[in-house]
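For this view, one protein chain was removed and the others were kept in their places.
Chains here go by letter, A and B, matching the order in which they are written, and residues are numbered from 1 within each.
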Amino acid sequence: MRLALRLLLVAALVGALGGGITPAALADHLDVETSLPDTVKAGEIVEIRVTVTSAATGQRVPGATVIADREASILGFSGRVEIARATANDSGEAILRWRERSGTTSTIVVAYSEAGETDLESLPISIITVGEGPQIVRSTAGIQIPGLGAWVIVGLLVGVWAIIQFSMVGPVQIARVAAVREADIDEGSAS
Amino acid sequence: MESLSAYQARLEEATLRPALRTTRGYWWLVTFLALVIALGVYAWTTQLDDGLVVTGMRDRIAWGLYISVFVFFIGISHAGTLISAILRVTKAGWRTPITRIAEFITVVALICGASLIIVDMGRPDRLLNVLLHGRWQSPILWDVLAISTYLTASAIYLGIPMVPDVALFRDRLANGASQWRSRFYAFFAIGWENLPAQRKALLRAVAVLSVIIIPIAVSVHTVVSWIFGMTLRVGWNSTIFGLLFVAGAIFSGIATLVIVMAVLRKVYRLEEYITEVHFVNLGYLLAAFTLIMMYINISEYLTTGFKLEEGEEFLFRELFLGQFAGLYWFYFLGGLALPGLLILVKRTRTVAGVVTAAVLVDLAMFAERYFIVISAQRVPLMPYEPFDYVPTWVEWSIFGAAVAFFVLLIAVFVKVFPIMAVWEMVEERKEHATEPALAIERGEH
Partner (left out) sequence: MSGIVGLVLVIAMVAVPLAVMLHMRAAFRADREATETLSVQGVGSGDNHRRSFLKLLGIGGLSAIPAAGIPTIFYRATPDAVAVEQPATGAGGRIRQWTMIIDLRSCDGCQSQGTPPQCTTACIEGHLAPEPMEWIEVFEQELPGGGSQFIPTPCMQCQNPPCVNVCPVGATFSTPEGVVLIDQVRCIGCRICMAACPYDRRFFNWSDPPVPPEALLADYSPDHQIPASKGTVMKCDMCPDMARSGTLPYCAQACPNDAIYYGDLEEDIATNGRELVSVSRFLSDNDAYLLKEHLGTKPRVYYIPGHGERVGRDPFTEGREPTQWPWVRRVEGTSPWSR
């Protein structure tokens, strides 16, 4: 489902990216129109179309840089991680694309700057409810080839050993002949 | 032409001779061998105490002389297979006097080779882990399976055709031999009385074994080559390795057989039975294998050397010009070309010529095992200085002990078991009494 949102520009700047921009100057700078999928599962590709429009003129803004990042933490470190970046084309459209990994609810922030300007504006655009997905990356521990496994060697081994053991029938027969003959001789001598 | 029974009587005497008479020289030899083995055992105890640090091996050349000797011994174990199985299957009549010796070599070489693996282990105390936690996927486990199968099969293959000859020992050594000895022979003769039903059973068992043992033997040295071939190392990462090792195994097996044959023939005066024909025939086999070995070498080194992928250039310089050049060229010229010539030139195609060729071949094949194992590991995998491997006295001592053990076991076998397959030789003689085979004919003048 495509969901078109009129987004409110939030005058909060991303600290790491920020220059000394006054919120007021930016607030009515641009309009952003995005398409958001309803729900995303971990491992799925998320594609968001962002249309950047100048609030002042109503014209599309080509060349604007659009960034998606999210809050993340690992090994005791937390911060924002950029997960996708795109540049608006001639009609002011940019497509952000990434493979969703977090698997939990995460906040997506889109930041953009008008071409030629170093200023960046950011806004939390939506909360995507993400369902739990399957494991995306697996530890393969080698490469499995269907049908090829230990049973091949086991089968080979059993076959070879069966033949070797079959050859042992020979000595047993030799011994049997001897035993029967011996018994016969005993019989003979006894009678 | 003398009667068959006279021939058989003479042959039986000749076969019994080693078991009846033991010279002082024999005991000197045994003492000497025991001393060499004792030194090896002492060396091994120092290694058990201090760890493998007493060897010349280190992380960057982690396999050394032990593995080379292991490969060499497993190689010469192929003597028995080729001579007795392949020649039996192809019904080559001239094989009969030498099959027993060949089968001795097989069993003895396998025991020596397998024990070197234990010496090479960092934790021999955990040998049982191979049984408890073995992974079918590992080439080392394939080795364990193949070698234990081969050892069992060749021990049976040695034992079954020996039954009639052991029965001969049982009957002829009844007086004079110790009780222990007569019981021993009585047990291994399993009541052999040369009855038709017994002969039938024996021949059938031998027929089954001589066929199954050929693929087993081929698999053994193929799998030995795969402990190298299954790695990604330059010099080992080769599809021709199985073939190279099997051919080399049969090659060195024949050479070892020739040497052991020559010694036993000299010591026990078996010239009548082990004749020049046997040496020349085995010599032809050797010559054929020199060509096969050269072919495999050229095929291997030209295909890799033409392209010189990463690391190959280093290996080539090492092998042909650098550290291993002496060994390599000795192997190629002294161990392949020269023996081939010795056998192909009519003047040197004599017992002495073939024995010389065989000695050269064995030395060269040992050199080949050594440089194949070491040179590939010397190729640096990362930007570091190549490591120089030099075997220490511990490794040389254990190597010496392994060779001494090999000779000792042969010496013991010779004293205990019949060294020639009397019944087969008589059979062969009988078959060709009316129409003598070329080989026998030529062997008799």
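Just so it is clear, a residue touches a chain if its C-beta (ideal position, glycine included) is under 8 Å from a C-beta of that chain, and two chains touch if they have at least 3 such contacts.
Being a predicted model, the structure only gives us computed values, none of them experimental.
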Visible contact partners (per top-of-document touch definition) of the missing chain:
A, B
If the hidden chain were put back, which of B:P18, B:P97, B:G191 or B:G353 would touch it?
B:G191
Contacts of chain A with the absent chain, listed as residue ranges
42, 72-85, 99, 101-104, 132-143, 149-151, 154, 157-158, 161-162, 164-166, 168-169, 171-173, 175-176, 179-180, 182-184, 186-188, 190-191
Identify the residues of chain B touching the omitted chain, counting contacts across the whole complex.
50-53, 57-60, 62-63, 117, 120-123, 126-127, 129-141, 144-145, 148-149, 152, 156, 190-191, 227-228, 230-233, 236, 377, 380-384, 387
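Keep this in mind: only the chains that are shown with their structure count from here on.
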Taking the mean of the CA coordinates per chain, how far is chain A from chain B in Å?
55
Contacting residues of chain A [partner chain B, same complex]:
149-150, 153-154, 157, 160-161, 163-164, 166-171, 173-175, 177-179, 181-182
Which residues of chain B touch chain A once you look at their complex with the stated criterion?
136-137, 142, 145, 149, 152-153, 156, 159-160, 163, 190-193, 195, 197-198, 201-202, 204-206, 208-209, 212, 215-216
